[in-house]
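The structure appears right after this line, and notes come after that.
Apart from one protein chain that is not included, each protein chain of the complex appears where it belongs.
Labels run A and B following the written order; every chain starts at residue 1.
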Amino acid sequence: MSRRRTAYDEVVVTAPVTVPYVRYSIHGAHWFLAGALAELLKHAGLSKDKIDGLCVSSFTLAPDTAVGLTQHLGLTLRWLDHIPMGGACGIVALRRAARAVQNGDAEAVACIAGDTNHTDSFRLNLATFSQFARDAVYPYGSGGANASFAFLTGYYMRTYGAKREDFGKLCIAQRTNALKFPYALMKKPLTLDEYLKARLIADPLRLFDCVMPCAGADAFLVLHRAQAETLGLPYARILSTIERHNAFPDDAIQYRGGWALDRDELYAQAGIGPQDVDVLATYDDYPVITLMQMEDLGFCEKGEGPDFVRRNTFTVDGSLPVNTSGGQLSVGQAGAAGGFLGLVEVIRQLTDQALGGAVAGARIGLASGFGMINYDRGLCSGAAILAASGGPS
Amino acid sequence: MTRPLVRPPRKNPMLKTRVPTLPPPGRSRVALGLTAAAARGRFELQVCRDCATVQYPPREACRACLSQRLDWRAQDGAGELLSETTLWHSHELFYRERMPWRLGMVRLDCGPVVVAHLHGDCTAAPSRVRVRAALDRAGQATLIALPQKDTPNMADDRQLREMTCDPKFRKVLITDAKTPLGQATVEAIAAAGADLVWAGYGEPWKKTRGFDRLASIPQVSLLPLDLTDSRAVRDAAGEIGGRVDILINTADYHRIYGIAARNGLETARAEMDMNYFGLLRLAQEFAPAMRGRGADGQSSAVAWVNLLSIFALSNFPPHGTYSASKAAALSLAQCLRAELSPAGVRVINVFPGPIDDEWNQLLPPPKIVPARLASDIVDALRGGAEDIYPGDIAQEWLARWRDNPKTLERELAAASR
Partner (left out) sequence: MSDPVLTQLVANLVAGRIRVVDLTQTLSPDFPQIVLPPEMGQAWPFRIEEASRYDERGPAWYWNNFSCSEHTGTHFDAPIHWISGRYLPDGSTDTIPAAHFIAPACVLDCSKQAAADADFLLTVGFLREWEKRHGRIPGGSWVLMRTDWSKRTGPVAYQNLDETGQHTPGPDAEAVRFLVAEREVLGFGSEAIGTDAGQAFHLRPPYPCHYYMHGSGRYGLQCLTNLDLLPPTGAIVIAAPLKIRDGSGSPLRAIALVPAPANAPARDRNRTSEAKKRGIKRKRR
């Protein structure tokens, strides 16, 4: 039995900001990350020299990492981290920054994630994504994540009876949510007929099962509660977090993620259950992964995802609001910012700063991260349960 | 069910010829171990010497026990298809030009899960499949899942044909069709369904038994060709080079002297002029057109076959200068392989043991029969390998050479005393 983990008591997360997403940009990743930092400072009313910790995630920052950014942006820091974990980077950045602030290694940690997108940058990223991908996946059709998730989706559908209509329901709900979100790149409503008949990408995945790669950035600030209050910033408290890498390595094909190993601890530390969650952000690069997260995070049993989807609604005013800004499927995937998108939206909902539709009375939010198809499965999983200030401790 | 290949229509001469593209060619160094085995027609994976775990994708240390003692071992490829998809969109030009493309995830019985190209006759998951390693158009190892039992016209599967150099409906040049091996190769290639077989011959004043018979095979066209004459090679390339899909260089000048047994350079130079410079002349004149036609429709330029010799690996002193000329040809063939690889044209090197002919009269059996060697060449074109060692002697010398080249050198020197 491992030692019981320390609560996050006096550490809070604030200042959810976004650099608007665009399909293509001639700027480099540095431009978007600088924009996110500037937005953070403006939103928080802080001068740059007050930031003494930085956590960065980006695919297109190469050949730079976080270190290069310190000199590029003129920062002098006593805490620095670079998190190359794709869709899990938001949760992991939160975990790292929170402990640093909690233990006094830093006072104000800026967590930023962003990427540029040139017309060929997505293909170039894929071709060199990981050693295993280069050796054992990309040469086979070069379909990217679409092919990998087509395998998982097909297996899941066959094993648990999920239908395309189930995935479609999620996509349509998220699109409805996105129509009110100012930064969403997808601006047209989506019907089930359009979803079902869309262009085939990798059987069974069709066009609206896939995210649109774009450029953009998201960020938040991790502070001591006292400082957030001094600055007059609305904040969310951190009730619990989990993180896992390379879970269930002997599963022949991925049908569950690391959350299944760690969810009991997640809820125990937060002192709540899935039924208490008011707003949920899943990592949604493909609809099947949202179902997997719903199962592995305890909203239903393994294999009951399709049934759960059929019994609930997921719009801002639904029975379980999911991806209330639209998720990556409707907002767009700005590279590593996709790992921040859901977390930033949960922070907005819990601090009454929703830019699109607001979930009424949202007190508890759960943000989940998933990512890094190193070979045939997503290796990273993570989740965080946040509470509005003034909510249960 | 795979539809049998139909003869492709004639090319429209008004259309631009498609430029060859390749599947992603980059691999890490450890992954090249898969390519090294596939080059010899084998499917091998790393096996941990300490805990016997089979590894995939290729790696530097055992994923179970961290041991760094990983050995490449042959696998039978039996496994279960877990899931499949058909791609309709790809990020690479090669695949975009060949959509749709079927893929599968297979759990091999020996443990690992692999992503593989999926043959059209494999039934939906879950189902049993056989995984094979072949070289793709980029010359790298690639895995393909085949149905558990052979199906009719299996080789005509569109995706499988991208990994092979099948002579069916193609035009083939055999540079020396006069020798017994040359004649057997003409017959075997014609029987394999080639549309046109140019039967090259030099020294027209020399009659060889059996050669006249070749002219009666319908696909055969006799072609004067002397590989020691640069202008003749250039003229031949000017005439037919733009149509050659497969070039099989069977020209071979074989004498049986070491150094001391033959005074002067005349014989050794004649061996080099045919075996090494002959290849160089051919390559200079025929390779450019083949490079441009690597993606030229269904009957594209696909392969260049060199008849080398197992003597090219390690000198056989009684045929010492001949061995050296074959070693020179081997090195040049490697150069040619690199130069043709951007076009997806495969260079196949054949290293037979002694052929049963007059120059190997004094060597004891087993010696390889020309008809058998010709059949091995056709198999190589239909398969996914690029280095072929036909016959028992070749297989044995190869095993000894791979084990330790220095010991083979000593053994060959001892055998010739």
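By our rule, a contact is a pair of C-beta atoms (placed from the backbone, for glycine too) under 8 Å apart; a residue touches a chain by one contact, two chains touch by 3 or more.
Given the structure is predicted, the values throughout are model-derived calculations rather than measurements.
K.L.:
Among the chains included here, which ones are touched by the excluded chain in the whole complex?
P.N.:
B
K.L.:
Considering the whole complex, which of B:P4, B:P126, B:P204 or B:P405 touches the chain not shown?
P.N.:
Answering carefully, the residue with contact to the hidden chain is B:P204.
K.L.:
Have a look at B:A78, B:A191, B:L223 or B:A371 and name the one touching the chain we're not showing.
P.N.:
B:L223
K.L.:
Could you pull out which residues of subunit B are in touch with the chain that's been left out?
P.N.:
Looking at subunit B, the ones touching the missing chain are residues 204-207, 223-224, 226, 228-232, 239, 255, 264, 266-267, 270.
Methods note: only the chains that are shown with their structure count from here on.
K.L.:
Could you state the distance in Å from the CA-based centre of subunit A to that of subunit B?
P.N.:
The mean C-alpha positions of subunit A and subunit B differ by 49 Å.
K.L.:
Which residues of subunit A touch subunit B once you look at their complex with the stated criterion?
P.N.:
122-123, 126-128, 131-132, 134-144, 146-147, 150-152, 154-155, 158, 199-205, 249, 252-253, 375-376
K.L.:
Which of the residues in subunit B come into contact with subunit A in the complex?
P.N.:
For this pair, the touching residues of subunit B are 23-24, 26-28, 30-31, 56-58, 63, 82-92, 94-95, 101, 103, 105, 107, 113-117, 125, 136, 138, 140, 142-143.
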